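The other protein chains are all here in position, but one chain of the complex has been omitted.
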Amino acid sequence: MRLLLVLLLLLAPLTGRAQDAFSDALPGLGGGFAQQAEAADRLGALGDPRAVPILRALSDGRLLKRPDGTLLIREGDRVTEVATGAAADPAGAEPLRINNRVRQALRGALGRLSLVSPDPAERLAAAEAVFRSRSVENIPLLEAALARESLGRVRERLELALAASRMASPDEAAKRAGIAALGETSSAEARGILLEARATNPALAGEIDAAIASIDRRLTIRRAFETLFQGLSLGSVLLLAALGLAVTFGVMGVINMAHGEFVMLGAYTTFVMQEALRDIPGLASWSLPLSVPAAFLVAAACGAALERGLIRHLYGRPLETLLLTFGVGMMIQQAVRLGFGAQNREVSSPPWMQGTLELPLGVMVTQNRLWILVFSLAVLALTVAAIRFTRFGLEMRAVTQNRRIASAMGIRTGRVDALTFAFGSGIAGIAGVALSQIDNVSPNLGTGYIIDSFMVVVFGGVGSLAGTLVGAMTLGVVNKMLEPFAGVVLAKVFVLVAIMVFIQRRPRGLFALKGRAAEQ
Amino acid sequence: MSIALTAPPPSRMRLGIRTGLIIAVLLLAALPILNLLPRDSAFHVSDFIVSVTGKWICYAVLALSLDLAWGYAGILSLGHGAFFALGGYAMGMHLMRLIGPRGAYGHPVLPDFMVFLGYTELPWFWHGFQSFPYAMLMVMLVPGALALVVGFLAFRSRITGVYLSILTQAMTYALMLAFFRNDMGFGGNNGFTDFKELLGMPLGTPSARAVLFYASLVLLVGSMLLCAALTRTKYGRVLTAIRDAESRARFLGYDTTRHKLFAFVLSAMLAGLAGALYVPQVGIINPGEFSPGNSIEAVIWVAVGGRGTLVGALLGAFSVNALKTWLTSAAPDLWLFALGGLFVAVTLFLPRGLIGLFDRVKKGRGA
């Protein structure tokens, strides 16, 4: 043992050739327990990521020492020299043993070193741990880590940890710096730390209060943005559900209480597509996009059948149409219940729709909601385009404006009616694809949307797609704004009442058609 | 000029209907008596038939009230079940108060669900419900007040037709959501049940069943007479006029908002009374009664019978419910198809309902 020590002392200058603190600290790992612990501490404090695998190997018993003192690392079957990384012969090498004191030192060092780990997730976790420990000793370490950190989200966490650690320092200047830094964040945790510190630092109360106020300002903004997003997201769902109705009810004036069931059929089409394509390698991941045209066709076909078979006999009798379509909806629902069972069906989301996205200011949005928002606007754009720029849209507008003249000009009004209704129903089917991502796919999926959809169409102004868009988004945002105060249910009730009162002022909705056309 | 001075004589059809109605009421009135006969008697009527018929009578009153609003005033309410349920809840509150200390938790005043939900005292709106006259007043006032507010807002802004229908559906939907909440103080999801007595009479006994049955029958006959009398006055004709050409009626000087409101509120009160008698007979009231499906089922009773005839509403309520009772036990999966099919068939082929069909058959035979 003594011989070994002498040998080490002799070797030390040799390894020192590397000329840096890292290489200097390494040999200590091969020494006695006290030396090992000291070396681990030193490596930990250096913040050099190269130390991580070595320290880990030591703690796992994979660090070997040849009789000549060379340290080797065993990684599975491969053995390499620690200093050079070159392959080495393990013959004669013995695993280094450690005791509890060393183990503790290793844990501490590894914990700090994960601050500089190449894996961002690990760095984030380490920052989190350091933040929670809030110890003054970590300040230099955090400063070092911050200096080399480039990833915004980790930096933010590190800054928070640094500020929190500074708060724990007895030094007033450090504390002030900490308060200022915490005040710059928009984190509820920072606010908590400041509140805590306020009780123990009466001298700094003014600064702390200012910092808290500044955090609150930012938190309010963030919350407002999050509410806005949630509202727009709800609005986009309402928009999808109401768009088809805006065509069948708004443009054609046909009331279709089975509209919700067409949405439901769209969702079930998505489910069927997913099951049918599950085992086809190239297509399985495309089942959701492919469901869009499929759902459109299924719902449109049902819509055309409903219009030609039943509704057309009741034109001009809206109340009868309402009852008839309600009955049809009831039958569709029961048919699906018998065919697919009453329980919820699982439609999975593709990976690119999962997870959350962080926007500036720390606003978190879920990916699938974001996609649905984009999707709903795309569907709206396509609907508008179809009505404005296609021959079918032209004929449709002609028929709704003056059926007799349109017919006299050779437009086959019956065919246009069927197509328009099919088009509106098809959009409902597309809405079902989107809803399958965020709602339970069950036979009564559509029931919950029908009333809301009508409210959107009526609120926005019957016959106006722009009104439907604004109506849906307004209702969505208002609903979400009320929810924190009133709860989900009462918010809904309030919105319903508000619409009733609104209709008192503007009986024809936001985007009212005025003049003679509206009088009919 | 004499031709103008006399009102047209009642048609033979009308007389036939009146006789039929009297016979039907007598037959119904006999049911609880036949129930008392020994079980092996050929005329014995089972408890089940008596209680089911008692329920149907309440439904018939609901149908009648809906016919007044829809068939005469042209207000297709898809939320009449809400008035029915509110009447039921008012009665349920009375019944809950009467349980007193006999609840599972044995609290002297608070109903079980309140003890369970941690209430320490009775919410203000529960006071007074221990009194039967007060509860009966609320049975009519609460639905009436709701109809007044909703009707006033809707009629004043000229919301008619399908818009009004959707609005009333939204009304009952919103109420359903609200009553599902525990903190509303109406028992949340479970509503009220485990009633013990009414007017000192223990519920669930044959005599209580008979009393409630007769009370419902009296309500039915009374509402029928009231509606029939009302629709035969000039007011009835004003309602018809508003239904067919509201704007014309307005230019004639009729404030159609007031007229419709009057009919709507009266109709809601009748529906509330029906609900109040329904609840002690079925022994439970919960938010499910507000579900839009219930209201629309009531609409189909009226449509099947023939709207705007009053008798049709009764006929429809009894026949559709008989079909439902039979089908839900014989082939439960088919019931919703049958109900949906009824909607389609009635609107396409029988716009004037069974009454219209009888009319046509009779005329065909006469010609």
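A and B label the chains in the order they appear, each numbered from 1.
Heads up, the rule we're going with is that contacts are C-beta pairs under 8 Å (C-beta built on N, C-alpha and C of every residue); 3 or more make two chains touch, one makes a residue touch a chain.
We adopt the following convention: contacts and distances are computed from a predicted model.
Asker: What is the protein name, per UniProt, of the chain that does not appear here: "Acyl carrier protein", "TIM-barrel fold metal-dependent hydrolase", "NitT/TauT family transport system permease protein" or "Urea ABC transporter ATP-binding protein UrtD"?
Answerer: "Urea ABC transporter ATP-binding protein UrtD"
Asker: Which one, B:47, B:255 or B:333, makes contact with the chain that was left out?
Answerer: In the complete complex, the chain left out is touched by residue B:255.
Asker: Which of these touches the unseen chain: B:182, B:240 or B:319?
Answerer: Checking each option in B:182, B:240 or B:319, the one touching the absent chain turns out to be B:240.
Asker: Contacts of chain B with the missing chain: which residues?
Answerer: 1, 3-5, 7-8, 230, 233-235, 237-238, 240-241, 244-245, 247-256, 258-259, 262-263
Note that in this section only the chains that are shown with their structure count from here on.
Asker: Compute the distance, rounded to whole Å, between the mean C-alpha positions of chain A and chain B.
Answerer: The computed centroid separation for chain A versus chain B comes out at 48 Å.
Asker: If you look only at chain A, which of its residues touch chain B in the complex?
Answerer: Within the complex, chain A touches chain B at residues 255, 310, 313-314, 318-324, 326-331, 333-335, 338, 451, 454-455, 458, 487, 489-490, 492-493, 496-497, 500-501, 503-504, 507.
Asker: Touching chain A in the complex: which residues of chain B?
Answerer: Residues 76, 150, 153-154, 156-159, 161-163, 165-167, 169-171, 173-174, 177-178, 180-181, 292, 296, 299-300, 303, 333, 336-337, 339-344, 346-348, 351.
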